[in-house]
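All protein chains but one are shown in place.
Labels for the chains are A, B and C, by order of writing; each one numbers its residues from 1.
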Amino acid sequence: MKASIDFTVNRIETFSDGVFAIVVTLLVFDLHFPHINNPTNENVWAAIVATLPKLLSWINSFLVVCVIWMNHHRFMQQVKSFDFGLFWMNNLLLLFTSLLPFPTKLLGEYPGNNAATFFYGLCMFLPTVIFSLMGVYLIRHVQLLKGIPNHNIVVKVARLRGFYAPVIYLIGAGLSWVNNWLAIGVYTIISIYFIFPRTKLTTD
Amino acid sequence: MKASIDFTVNRIETFSDGVFAIVVTLLVFDLHFPHINNPTNENVWAAIVATLPKLLSWINSFLVVCVIWMNHHRFMQQVKSFDFGLFWMNNLLLLFTSLLPFPTKLLGEYPGNNAATFFYGLCMFLPTVIFSLMGVYLIRHVQLLKGIPNHNIVVKVARLRGFYAPVIYLIGAGLSWVNNWLAIGVYTIISIYFIFPRTKLTTD
Amino acid sequence: MKASIDFTVNRIETFSDGVFAIVVTLLVFDLHFPHINNPTNENVWAAIVATLPKLLSWINSFLVVCVIWMNHHRFMQQVKSFDFGLFWMNNLLLLFTSLLPFPTKLLGEYPGNNAATFFYGLCMFLPTVIFSLMGVYLIRHVQLLKGIPNHNIVVKVARLRGFYAPVIYLIGAGLSWVNNWLAIGVYTIISIYFIFPRTKLTTD
Partner (left out) sequence: MKASIDFTVNRIETFSDGVFAIVVTLLVFDLHFPHINNPTNENVWAAIVATLPKLLSWINSFLVVCVIWMNHHRFMQQVKSFDFGLFWMNNLLLLFTSLLPFPTKLLGEYPGNNAATFFYGLCMFLPTVIFSLMGVYLIRHVQLLKGIPNHNIVVKVARLRGFYAPVIYLIGAGLSWVNNWLAIGVYTIISIYFIFPRTKLTTD
């Protein structure tokens, strides 16, 4: 019984890892290069330089997926078993993560466009909301957790994790209608901020 | 001998998981975005809104592949070893699952088209038929099963699993020639219905 | 020391499985659908029917990659450890396997073309040659094998495996300059023939 449950968590983990690895790798395949009619050194070099906004949009999305992977990894270390609710929330997380190449491509193609910037922020907001909900769900179904959780700390930390990231992404997305580059600045700050380790969910 | 057999099941599982993870992730790469000659905020936003049928077609296929993965996972938990028949049925299941991005793209591109809707239903029907056949095969080759199966229950449940989904998909596909949106409604109901857990194949 | 060697074989296996799973899944992404200016039911249905040669080419390549995976799986069950020679032969096998979507796309696009049919056969020939060479290599480096191999049987069987498939593919490729459909018939027969189990490399 125990072995069977562990196995389930392992397969969900493998499946999720597969999705994350594919998303992160395939982001680069939207770095399309324009066809150059007269491919002199200057023209090809100019075309390479012109892909710079796409490259930056790609790097940002790459780092965001790495952060999602890192948090998912940390999340899974707390989880002993999955019920159907958590399984489908995890699938929703994968769904929204696998959507990310779409807004990334859009932002890279229309780098100064407010609608593209807003849509990018909105799509970044969705997985963070699901992540928050997964944290809340876990606290309400403590039987899915490994070990005996210290209730006070779990709730407190979960609240922090649960509301910061989505709220800042929403603010960033809203700001994109005011000033495009301000919004992109906010997105970049979130990416850099989340790269560094934060308070752990565990108390050990 | 025993270890070698377990290993085989593990590798088939890993291979299948890889295929499912790739299919589910790559669905998004057919969300192509039209080139906008005059990328004002209004035009880009209108183009984003215009991708809505593609997004819905994508979400539905994503959930269907997750359901296939879930059922495959449950199926594999019953299986002790693979013979050549089951191995090639599993490959056919992967073949039809990996076809799904093709009708999804088609339905997303021609959302009001009866032929596209019919083809989508037909392609959804194929993996469910294979799944049913795999269930029937397993019952006729009980030596491939883990533990001692309760014959009566296995047969009864397998029948339920084996005929419901394909028949409903066929009905949905047929309805697409009568009314396009009726068929899409049937497909959506199947997706939602299969998300929720059903009677288990096991009796433990 | 022993654990480290086993681990290496496992990672090469995982890496190879990943490549096979990706190749098999991505074959479908070359099933491009023509843009239809007037998407009536008749036109869309006609376009679906017109993709039939592509679908058949896709199914054949899918089955071939499954056969390669099956043989690779069986091959790996004999192997205890990898040296640099075998490691790079395995990489060459992956290289030629990952090339297969390219001739598949070509054959699907120009189904009655002799050059496309010849190139398809040539690309199918390459992984079978590498496989044969891997078999020969293993027999000349018996220290890489699990257990104590019965030299006579191993050599005899390896010869059979080592020359049949590539020779038939070469004949098929050559025939494509005489008659296109004759060559495709030969390819199909090889696919069907190799689906069924053959003499095992092991003697247990």
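Brief remarks follow.
Basically, contacts are C-beta pairs under 8 Å (C-beta built on N, C-alpha and C of every residue); 3 or more make two chains touch, one makes a residue touch a chain.
Since we're looking at a predicted model, the values are computed, not measured.
For the omitted chain, the shown partners it touches in the full complex are A, C.
Listed residues A:L31, A:L56 or A:L170: the one in touch with the omitted chain is A:L31. Residues touching the missing chain, restricted to chain A, are 13-14, 17-18, 20-22, 24-29, 31, 33, 36, 39, 41-42, 44-45, 48, 59, 62-63, 66, 69-70, 73, 77, 195-197 (touch as defined at the top).
The chain not displayed touches chain C at residues 4, 7-8, 11, 14-15, 18-19, 22-23, 26, 29-30, 84, 87-88, 91, 94-95, 98-99, 101-102, 105-106, 109-110, 113-116, 119.
FYI, only the chains that are shown with their structure count from here on.
Chains compared, chain B against chain C: the Cα-based superposition rotates one onto the other by 90 degrees, nearest 5. Centre-to-centre separation between chain A and chain C, using Cα means, comes to 36 Å.
Within chain B, residues 14, 18, 22, 26, 29 each touch two or more of the remaining chains.
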